[in-house]
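Complex shown without one protein chain; remaining protein chains in place.
Let's look at subunit A:
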Amino acid sequence: MTFLADAAGSPGPGSAGGAEALHSRPHERGGGVWRAVRWAATRVAGAVFVLWAVATLIFFGIRLIPGDPAEAILGGPGSRATPEALAQARAEFGLDQPLFTQYLHELGRLATGDFGTSYALKVPVGQVILDGLGSTLVLTVISLAVAWLLAIALALWATRGGRVAAAVSTVLEIVAAAVPNFWLGTILILPFSVGLGWLPAISTPGIPGLVLPVLTLAIPLAGFLGQLMRESVLNALDAPFTVSARARGESETGVRLIHALRHAALPAISLSGWAFGSLISGAVVVETVFARPGLGRTLLNAVLIRDIPVVIGVVMVVALVYIVVTIATDLADRIADPRLRQQGGDR
């Protein structure tokens, strides 16, 4: 057994090189860096393209809504502004320019990160967004985490608790995935706020105010993720590697926690980017139902009063968040599933 001799001789490289040792060639490490750079460059270019497309769509789309933006600047149709005042407002906000010139101006401003001034509030849009962003991100991130926890619990219980658990959890998942946010929100308010008075119906600062909005957002998503995970848990529990694990003396709990759950998480992680997007759109509804300050409510109000800079700004920021989250789930995918790293391909 001569090949055993060189095992002791060669020093162990860093963990990055170790993963690829089977296919390693001298230039391998450089190739890895180049691949990472190319991957990052593709992502950035894609993000820029998406932001441009979103800005363009919104810019032209919002002009399809009937009405005069200048009226909105002066306080809406009810303000009875004089023609002179309207003309002055148009000139001030560049609305008298040809549409395409306005578009180029808008793109130029957006490119420098300047979202302009809100028509209605007369404050920089950046300020308006910053006020709402934190609250919405807290709501959506916590909702995503809660949805994951519920989904994992549901999937484990469904695959462990026998036939009754499987049937019950299937029904739960389908019902949860099917209920709309606005309905669920109202349904939750009735017993917990109106009936029992445990939790505030209108969102207040602090944790109690978060519970109902978070549940409203998380439950439908948990139903969806739970269905997905249960399938993959069952597949993993049938796989030969779980037979190997049991034959090693692993307990049923160990088989689930160490092996099955990780396999089950893969498809759910991939879908979390999409899920986050759906949470943000759900936040528009939930923030309205619970009268909670946030980007969703800001956006809804801005659309209603045709506050174009705020609408564009909010949509751009949401698009950016969505892009960042998508890239993050892509990275999480690669961490959870080493096979993706090895293939080096983009999904």
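As a working rule, a residue touches a chain if its C-beta (ideal position, glycine included) is under 8 Å from a C-beta of that chain, and two chains touch if they have at least 3 such contacts; residues count from 1.
Note that contacts and distances are computed from a predicted model.
Chemist: Assign the chain not included in the display its UniProt protein name, restricting the answer to "ABC transporter ATP-binding protein", "Tryptophan synthase alpha chain", "1,2-phenylacetyl-CoA epoxidase subunit B" or "Dipeptide transport system permease protein DppB".
Modeler: "ABC transporter ATP-binding protein"
Chemist: With the full complex in mind, choose from A:L121, A:A239 or A:I327 the residue touching the hidden chain.
Modeler: For the chain that is not drawn, the touching residue is A:A239.
Chemist: Any idea which of A:R80, A:K122 or A:R248 touches the chain not displayed?
Modeler: A:R248
Chemist: Out of A:G108, A:G134, A:P208 or A:P338, which touches the unshown chain?
Modeler: That would be A:P338, which touches the missing chain.
Chemist: Just name the one of A:R230, A:H259 or A:R297 that touches the chain not displayed here.
Modeler: A:H259
Chemist: By the contact criterion defined above, which parts of subunit A meet the unshown chain? Give residue numbers in ascending order.
Modeler: 1, 3-4, 6-7, 10, 12-13, 15, 18-23, 25, 28, 31-32, 35, 239-241, 243-251, 254, 258-259, 262-263, 336-339, 342-345
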